[in-house]
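Note sheet for the following structure.
The other protein chains are all here in position, but one chain of the complex has been omitted.
Order of writing sets the labels: A and B. Residues in every chain begin at 1.
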Amino acid sequence: MRYLPKSPADREAMLRAIGLRSVDELFAPIPAEYRLSRDLNVPRQMAESEIVDYFRQRSRENGEGYTSFLGAGAYLHYRPVIIDSLISRGEFLTAYTPYQAEISQGTLQSIFEFQTMICELSGMEVANASMYDGSTAAAEAVMMAVRLTGRRSVVVARSLHPEYREVLATYATHQGMPLSVAGFGADGRVNLEEIEKSIMPETACVLIQSPNFFGTIEDVAAIAEVAHKHGAMLVVSIAEAVSLGIVEPPRQADVIAMEAQSFGVPLGFGGPYCGVIATREKYVRQMPGRLVGQTVDKQGRRGFVLTLATREQHIRREKATSNICTNQALMALMVNIFMTVYGKVGLKELARQNLAKTAYAAAQFAKHGRVLFSGAPRFNEFVVETSEDPHAINNRLLGHRVVGGLPLKKFYPELGNAALWCCTELTTRSAIDTAVGLVAESEGPGRSAREKAGLEEVAR
Amino acid sequence: MKYETPKARLQVNQNEGLIFEKSSAGKAAWKLPPLDVPEVNTSTLLGAAARKDLGNMPEVSEIEIIRHFTRLSTWNYAIDLGMYPLGSCTMKYNPRVNEAVARVEGIANGHPYQPEKISQGALHILKTLSECLIEITGMDAITLQPAAGAHGEMTGLLMVRAYHQSKGNARKKILIPDSAHGTNPATAAMVNYAVENLKSDSRGMVDIAALEAQMSDDVAALMLTNPNTLGVFEQQIHKIADILHAKGGLLYMDGANMNALVGKVRPGDFGVDVMHLNLHKTFSTPHGGGGPGSGPVAIKKILEPFVPTPVVVTKADGTLGFDYHRPQSVGRVRAFYGNFGMFVRALAYIQANGPDGLRQTTEDAVLNANYIRKGLEGTYDLPYSTPTMHEVVFSDKLQAKKGVRTMDIAKRLIDYGFHPYTTAFPLIVPGALMIEPTESESKEEMDLFIEAMKSIAEEVEENPQTVLDAPHSTRVSRLDETAAARRPVLRWKPGF
Partner (left out) sequence: MAYPTDRKYTKEHEWIKVTGQQAIVGITDHAQESLGDIVFVELPKIGTDLEAGKAFGTVESVKAVSDLYAPVSGAVTEVNGDLATSPEKVNKDPHGSWMLKMTMKNPADLQDLLSAAAYEQFVAEEAGH
């Protein structure tokens, strides 16, 4: 076996040194009736070339070469090549959690820089590194608000990513945390009156997303005012990190729960991604996840260590702020490198291109279908309503190797034939024009209802 | 240093500052293509939401970024440099083909919401890995959704709770041995179960009499790590399962130490009802400085109705798809389908090994741990003489007489070119040295390690101060953790 660095003679010598005759004796502590006396039924040992072939084949069956207009919490942005060259260095890739600070300064300093940049971008004072993803970060941020306020219930915006809402519901079930949902208005923003009505004396926090699931930018200041007036905290989820280059961060929030995937982490069919929680300094002791702090060594030289570890499970056990242990450190390094590459000016320009492409696409779609929620500002996503079922439209688009917007009926039955479209800096004008043209076909005259019904058979 | 290791010295020792200290206005490492759509006016489009300034974000060139992170990397220890014997962490070789296949276009750039008919490749990977892991664990079903081991624990206990609830009583508590990882009690609390400690017996195993006494209708499950954190296989495992099952409780296995079992024995065969795996331990996906991990949860049939949604199914036309309609599901624990990139790597690892390679891997891991045990017995105190599987736990009892504790020995090990073992865990061994070599170490590397540990033990006798002041060879010496915690500095600010 090519990963094992021992010859048969080595094994013999080692067994002899231990005083054993056979490997079987090593497994004697396991009761004989449970020891497996056959081969596992898994694929036979494959050559490296066969493994590569196998995954290339899977890749060809997996949307290779399609142009996509999907966003909805997972965004295709350009990844500078130096991200992979740097994270592939064994010293980053094959290191453990930096508990032994003296031989982990590389990881530690990089996390310290990551924390700093997340604070700069989010307008918060402290940031952790990291949480599993945006959905679990949001759930953990809510539990943090519950601990901080001593209150239990939560008001959740319906315009929060539906899968984030599902994850929060799972986390909340056994914590005795009642959830109530506040709907959205004609402009796609959360309904402020509904939020105010939903806040009870025991409401710990209001959880919103901005830009929200429809790409609409929420009026964070107004929502914060309502929440704070009633003694509740405001937790803001940010699923599209690139928006921070051009959209004012939710500075009025008490806790921010981010998905930083957009910053250099591949789409990877949904993971691994990079969740982050950022908050005010005064709340740091209730924040879950790892934190790096600056300190000095015995000679007074600057160095970095994991700190405030007493919040964590390996010390506080059942009283810990969370059970999180392994996190998404390598993804945080990707995010860190991405933020460093684009920096102060690049992030703004990158975000501006996203904004421009989306403005153009929305305007083109508006000529043929109805673009919903146009009354409020949006970042790089928009909702198009068509007379035809968007699944049918998408099926036609697939024939042109285009993946259309995400049909919303499954998550929002009230939106009918609506789909969520996304443009990033990688979306070309010609791709937009092609997609608009294909959608327009269905909206034009001459297509009978029967013809449309025939196209129902599609994926999801 | 009595024994000079022939290993290469690391660390260029560059005095590399923070990236912010290199920044100056006008430098850039990025270039965007010309905009092919009309320019927009940000303040018209965004109004009050338009951002004015990005604060102290850096402005640097590409070569500076390459040098910055490359220099930082030289301050890290890594598996690629040498033995990383962290007990319970299974720091094995991370094969590079795993990284290569994870970066193939359709796998790296697949969107989680792309239509199923163009997701067959990813679905096939999910299904194949699931089948392999079910076979390896001897369980009946699996969910790949949890993002890490602790997340898997939570998912597992959510299913345990849902199962008991479906029987009319969710029950109140989880039994956890005193040798357990901290994640176990922390997880129980997240699922709103009370934690009850279970004592170990003099051999470091579950005290069967104590278990019998503590087992009641209030106990939802026992969370057992097997082999446990002493590296000891619970020889009475079936008795343990029987005691639980007799009173309707479930046996949860923390699979952190699965590297001792793969291909040799299957938890499903010895009475486990639910368990999580750590793909970043047993199945070779890289730790990456703390993550990402992946914590699939394998279960017996009785728990299958409760798995998180969605579930991969084969549809009538033979293609694969997701089933979202699972009325008894505990719900989602994460957006999308889990850490898919880790599934790709784990499957590539299984393929590279095959059944024979997986078995040999386990045998080598156990052989290595026993070789180290033999090599260091007598030099370091062995608190439990029970047979060792994949890791061995010593204590600093002999060295403590000279005022040298496990952390000091660990720090001195750095000077010999090794990563420290796990210190001060499990909690039932005061001053623990927890050593897990994994299968990835050659006889030569382990001989060097044993020699280094013996040399340190001699230093403790002859010149303990050398050990107490270690490490001596690193860019920074021991850092002031107390100051860091008393007045936390958690971010850079201009004018530091």
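Quick note on the criterion: a contact is a pair of C-beta atoms (placed from the backbone, for glycine too) under 8 Å apart; a residue touches a chain by one contact, two chains touch by 3 or more.
Predicted model only: the values in this text are computed from it and were never measured.
Partner chains of the missing chain, restricted to those shown and counted over the full complex, are A, B.
The residue touching the chain not shown here, chosen from A:35, A:147, A:316 or A:429, is A:316.
Set against the missing chain, the residues B:315, B:472 or B:486 yield one that touches it, B:486.
As for the chain not pictured, it touches subunit B at residues 481-482, 485-486. Mapped onto subunit A, contacts with the missing chain fall at residues 285, 309-310, 315-316, 319.
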